[in-house]
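Excluded from the complex is one protein chain; the other protein chains are retained at their positions.
The letters A, B and C name the chains in turn, as written, and every chain counts its residues from 1.
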Amino acid sequence: MRRVAIIGASGFTGLELVKILIGHPGFEITYVATSEGETSLTALHPSLTDVFDAPVYKADAGSIAEAAELAFLALPHKASMGFAKELLEKGVKVVDLSADYRLELETYEKHYCPHEDKAHIAEAVYGLPELYREAICKTNLVANPGCYPTAALLGLLPFTRYIDERFPVFIDAKSGVSGAGKKCSHNTHFVTINENIFPYNPLVHRHQPEIAEKLRMQSGKNFDVNFVPHLIPVTRGEMIDTYLLLKEEIDPMAVLRDFYEEAPFVRLFDKPVDIKSPSGTNFCDIFAKRVGQKLYINSAIDNILRGASSQAVVNANLMCGYAEGLGIPTIAYVP
Amino acid sequence: MRRVAIIGASGFTGLELVKILIGHPGFEITYVATSEGETSLTALHPSLTDVFDAPVYKADAGSIAEAAELAFLALPHKASMGFAKELLEKGVKVVDLSADYRLELETYEKHYCPHEDKAHIAEAVYGLPELYREAICKTNLVANPGCYPTAALLGLLPFTRYIDERFPVFIDAKSGVSGAGKKCSHNTHFVTINENIFPYNPLVHRHQPEIAEKLRMQSGKNFDVNFVPHLIPVTRGEMIDTYLLLKEEIDPMAVLRDFYEEAPFVRLFDKPVDIKSPSGTNFCDIFAKRVGQKLYINSAIDNILRGASSQAVVNANLMCGYAEGLGIPTIAYVP
Amino acid sequence: MRRVAIIGASGFTGLELVKILIGHPGFEITYVATSEGETSLTALHPSLTDVFDAPVYKADAGSIAEAAELAFLALPHKASMGFAKELLEKGVKVVDLSADYRLELETYEKHYCPHEDKAHIAEAVYGLPELYREAICKTNLVANPGCYPTAALLGLLPFTRYIDERFPVFIDAKSGVSGAGKKCSHNTHFVTINENIFPYNPLVHRHQPEIAEKLRMQSGKNFDVNFVPHLIPVTRGEMIDTYLLLKEEIDPMAVLRDFYEEAPFVRLFDKPVDIKSPSGTNFCDIFAKRVGQKLYINSAIDNILRGASSQAVVNANLMCGYAEGLGIPTIAYVP
Partner (left out) sequence: MRRVAIIGASGFTGLELVKILIGHPGFEITYVATSEGETSLTALHPSLTDVFDAPVYKADAGSIAEAAELAFLALPHKASMGFAKELLEKGVKVVDLSADYRLELETYEKHYCPHEDKAHIAEAVYGLPELYREAICKTNLVANPGCYPTAALLGLLPFTRYIDERFPVFIDAKSGVSGAGKKCSHNTHFVTINENIFPYNPLVHRHQPEIAEKLRMQSGKNFDVNFVPHLIPVTRGEMIDTYLLLKEEIDPMAVLRDFYEEAPFVRLFDKPVDIKSPSGTNFCDIFAKRVGQKLYINSAIDNILRGASSQAVVNANLMCGYAEGLGIPTIAYVP
């Protein structure tokens, strides 16, 4: 059993990490922290009552390093890099769920803030196992992908060689409200989003450059990625609809089957997917359809599992030499 | 056209007041204010764009008195009584949607705070037209009932002479989230209440004494009112289920029909009601069923209309000599 | 007062017609029918209790012609054309909410069924007032647009001269469940669509050719329209997100303002729209944003009002010489 720490346990992704790890046969939670501490897991999350409890400390790198050999950082961007830096120096493996190590330096600083741990950017591996499985196995620092990029990339990556990059790729995304975090705000007020749907940050969302960068890294080509996210009145789940032009008239389902032949957490469907079927699991469900040279890709994930916490544990599995699927949820929250 | 002011226009009940009054044939909105001012109605409520706009001032009693002969106060309790006092002294009629004038002094101070306008309590009329229509017509100060008391009392009042007051009256209430107001909080976060239901303040909610006091005033009897409200995952609407014991085996629907023979805004149904049918209207829908000496009363209203703003305008109609139903919404938000 | 008939009163659009017409200063409902008859409006729609009632007959063209000078047909396609034909021959004006007269013959028969009233296709006017206001004023037969085409066309029409038609137009649409009708089915079961979202009929929906045909008629150009509708877990409302390439770098908001200068039921917003703000009204809310030569158009309507019944009454207003906005709802179901 490897000892692991969860830093940032009060939010939704923190809770999901706890839920996976308490039943995980290879990890033992030995340290739990938030930025404030002085509470307990069941106080933060009453649904854990009689199931699992642990003291919640004010996060401290020294204590983490004593208690655990791997730490999950479920913190806001910027807060994360400080801890990551210290933990790596103390020999603790890190799975960072924030944006801090996902991007190339210049892109990061343009879209987020000045980077305070430039030294470790180079060794961070982008934690999309379908793309970087081998590198993840060898690194001490995984940058866990954003939820939107996860579902968008898993839909796009199999097609990069066929896409006509002279034309834009349009991504219309829909996310449940848990993606906006636990903090109360006008947009997360029930009365605002119930019986409603609306786009936000159209064409300027920070996940747009993340998608573009990873496509370029995989294919060597620059795609013109255009991204419009929407908030929808559901708690969890995310759907990505991608529209683009191809250079040739491929069979998209055949391309997908070929690309994901050995991917345990991608499921392919011959008809449109929904967000409920992968909800509660690490699966990404994908459907695609071509008409002439136009391609429509339709992918869905659980935004706080495959888009955050279960993917983080998959990465931890790989970093620790475990099987990719060890302890990873596959049974959906259906009905 | 009577000139009216809306004080507290930023919240849900403020918006509902605006929505009713802009189409009302007898009232003209001549002054709109919030506690902060310096904005406009369409800035506060974008759904009013191209429909109706007005500058929103920082509330000031002198300006109100100049601009209007009647003011709707859609303010939190305590904030309301200050304005009401000044406005009444300046000759402005007041419909107060807060709790400040709803209760007898002692009850008010026990459940809310010290009262700062004791002088006007005596002349305040509780604005439930089915109970106090005549007094409302003659007063300058109406205390608009709470949403829960409105639906609970309309169900109970016809039966007070038949109820066995030695036994408790149990009221199980369910309210949409708009009842919790526009302010963001843990309970109004979409992720908290979506796919959920929970009671709050069971047996200690401040609407419990309001219901008991009005029952006593109407019947001269003390009922043991026990009230448990629940938050439900809908935006608007409220249902009250009341359970009690009778002294005799009456026909409850006949009692209701008799009591509400001339009430334009009470609808009686031979089967259980739902909250959607009266949604968007000033109706209170009621069904009742007796088994032996046990009585079950089932009533539903729109919590921010019959439970607040449309009832307020009905009261204003009566205070100004208009027909009770003038300009009052009756067409439901169905489907 | 013009006497009007509503044929097909049991569904959602039938109810919306009733709700608008009972308060309409220029129309009087003199005949209500369904395919089965022998009921009453309040039996079909209990929310109308104490508001408006009328006997509901089994639809019969002769009786309609006697009772009314204009008939709204809220019937399924194919059922509609039979009545329309007879009614027109008897001198009754018709607003047909079905698809039967929306398309050119060939397109109709390809996507629906053989047409049984070819004689009247030519005189049918497509009832999008922003496009065909003058022709609507003069015709006896209006083909009321589909909900998706209404919102899509109102977003696209101002831009047809600037669109690069060599590139596809991608339309990602989201509709509330009322659009699927009152009939129970797997997709409309609460458990299926609650907490969910999914596309259906991607790239083959019958509203795709309707959009393409009207764009061609207005501009003389053939656009490659690609349409993917989604079902979302809300009762009413519809959002259209359109992605396309321009030939030149226009200011999209300026183009919109120019095009809709005199349109009383189009509202323009400088930021993304939502479906709740136009809900309950005849408004179409539009926002657009350009990045380079890429254009994103974001429009929203109430699918059963602007997408069906309120637009139908606007058309009836024009056909009868009334002002376009007479009796048309503008106050949103917000909150």
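As a convention for this text, a residue touches a chain if its C-beta (ideal position, glycine included) is under 8 Å from a C-beta of that chain, and two chains touch if they have at least 3 such contacts.
Note that this is a predicted model, so its numbers are computed, not measured.
Trainee: Among the options A:Ser277, A:Ser299 or A:Asn317, which residue touches the chain absent from this view?
Mentor: A:Ser277
Trainee: One chain is left out of this view; which of B:Gly26, B:Gly181 or B:Pro199 touches it in the full complex?
Mentor: Of these options, the touching residue for the absent chain is B:Pro199.
Trainee: For the chain that got dropped from the picture, name the residues of subunit B it touches.
Mentor: Its contact residues with the unshown chain are 167-168, 170, 172, 174, 191, 195-200, 202-203, 224, 226, 228, 230, 232-237, 239, 241, 243, 245, 272-276, 279, 289, 291, 294, 296, 298, 335.
Trainee: What is the set of subunit C residues that contact the non-displayed chain in the whole complex?
Mentor: 12, 177-178, 182, 184-186, 188-195, 233-235
Trainee: List the residues of subunit A that touch the chain left out of this view.
Mentor: Interface with the chain not displayed, on the subunit A side: 12, 15, 19, 22-23, 45-51, 178, 195, 235-236, 264, 267, 269, 276-278, 280, 283, 304, 330-335.
Convention: only the chains that are shown with their structure count from here on.
Trainee: Which chains are joined by the largest number of contacting C-beta pairs?
Mentor: Answer by contact count: the chains A-C.
Trainee: Kindly work out which chain lies most centrally, taking the average of its C-alpha atoms as its position.
Mentor: Of all chains shown, the one whose C-alpha centre lies nearest the global C-alpha mean is C.
Trainee: Between subunit A and subunit C, what's the gap in Å when you average each chain's C-alpha atoms?
Mentor: Inter-chain centre distance comes to 40 Å.
Trainee: Calculate how many whole Å lie between the centre of subunit A and the centre of subunit B, each centre taken as the average of the chain's C-alpha atoms.
Mentor: Comparing mean C-alpha positions, subunit B is 46 Å from subunit A.
Trainee: Residues of subunit B that contact two or more other chains, please.
Mentor: Correct list: 12, 178, 195, 235.
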